[in-house]
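Right, chain A next:
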Amino acid sequence: MTKTLLRVQEIDVFYHDFHALWEISLEVEETLVVSIIGANGAGKSTLLNTIAGVLNPSQGTIEFQGKKINGIMPYHAVAEGISLVPEGRRVFPRLTVLENLEMGCYIPKARQKKKEVLKKMYELFPILEERKNQLSSTLSGGEQQMLAIGRALMCEPRLILFDEISLGLAPLVIKNIYQRVKQINAEGTTILLVEQDIQRSLKASHKVYIMQSGRIRLEGKPGELSQVDIHKAYFGM
Partner candidate 1 sequence: MKLLQSGRLYGIILVMLALVSLPYWASRYWVLIILLFSLNLALSQMWNLLAGYSGLISLGQQTFIGLGGYALAVFSIYYGLPIWLSIIIGGMVSALFASLISAPIFRMRGVYFAIGTWTVAEALRILFSNWKYVGYGMGLFVKPAYALSFNTIYFTALGAGMASVVLVYFLLRSKLGLGLMAIRDEETASETLGVDIFRCKLTCFLISAGVTGAVSGIFYLNNIFIQPNSAFGIDWTIRLVFITIIGGIGTIEGPIIGSFLYVFLHQLLSGYPSVSLLILGIIAIGVILVAPKGIMGTLQEKLGFEILSPRRR
Partner candidate 2 sequence: MLSLLNELKGPITNGLLLGGLYGIIGIGMSMIFGIVRLVNLAHGDLVILASYLSLVTMTLFSVDPIFTLVIVIPAMCIIGFAVQYYLLNPVLGKGMNPPLLVAFGLSIIFQNLLLLIFTPDARTLFTSISVKTISLWGFLNIPLVYLVDFAGSVITIALLHQLFRRTYLGKAIKAASDDEGAAQLMGINTKTIYAFAMAIATGTAGVAGVAVGITFTFYPQTGPEYLIIAFGVVILGGLGSLFGTFLGGLILGLAQLLGAHFLGPGFQLLSGYLILLIVLTFRPTGLFTKV
């Protein structure tokens, strides 16, 4: 029985006046890869952003390692051990690859370990070492995605959140990236990822949640859910 790392209980989230999430509850156990699947507008990104502190729930609680974290500022999430790879990568265009990675270990306790973590990152994504002095805006889509992931890993988080990392990338590149995701998980980092691609996430995860219109419709282990049930939940039928 693995320990629960992240526990979300009955949260409601408003995005300005729009009621985006309704009574969401989920649990992410240590060392697992958990996916949240759903169509566009299902609220997946909103959920990740709320866990990372970018948005705050109006009701309910979020607990990380037993500690309540709902209502924190996004720059505190990193110190708690949660790191988010945001939708659209959002690398810093005016900084080089290396500088982007350095921003990843901005928090004081990560700065001391920069050299060794950097080495690990270069092993995981050799292309980043090759291009380390290039401006990040000159990288291709796939390379930027790897940079964004590497950057999020620099602070050695216990939980890493991936928001649609396959968006806009070629299938081969996506396959490549998901192999690294597996590697990252194998080294002990818990992963919560958001995807539109059903098959991809079923293959990669230990547990899935299916969201539709701001609610969780279905949850379970990939092997135990039927295709019919999954599609019904995905499309809200």
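Keep in mind how these were chosen: all candidates are chains of the complex that A comes from, given by their letters.
Everything below uses one rule, namely that contacts are C-beta pairs under 8 Å (C-beta built on N, C-alpha and C of every residue); 3 or more make two chains touch, one makes a residue touch a chain; residues count from 1.
Given the structure is predicted, the values throughout are model-derived calculations rather than measurements.
K.L.:
Considering only this complex, which of 1 or 2 touches chain A?
P.N.:
Candidate 2 is the one in contact with chain A.
K.L.:
For chain A, which residues are in contact with candidate 2 within the complex?
P.N.:
By the definition above, chain A touches candidate 2 via 52, 54, 73-79, 83-84, 86, 90-95, 99, 102-104, 106-107, 111, 151-152, 155.
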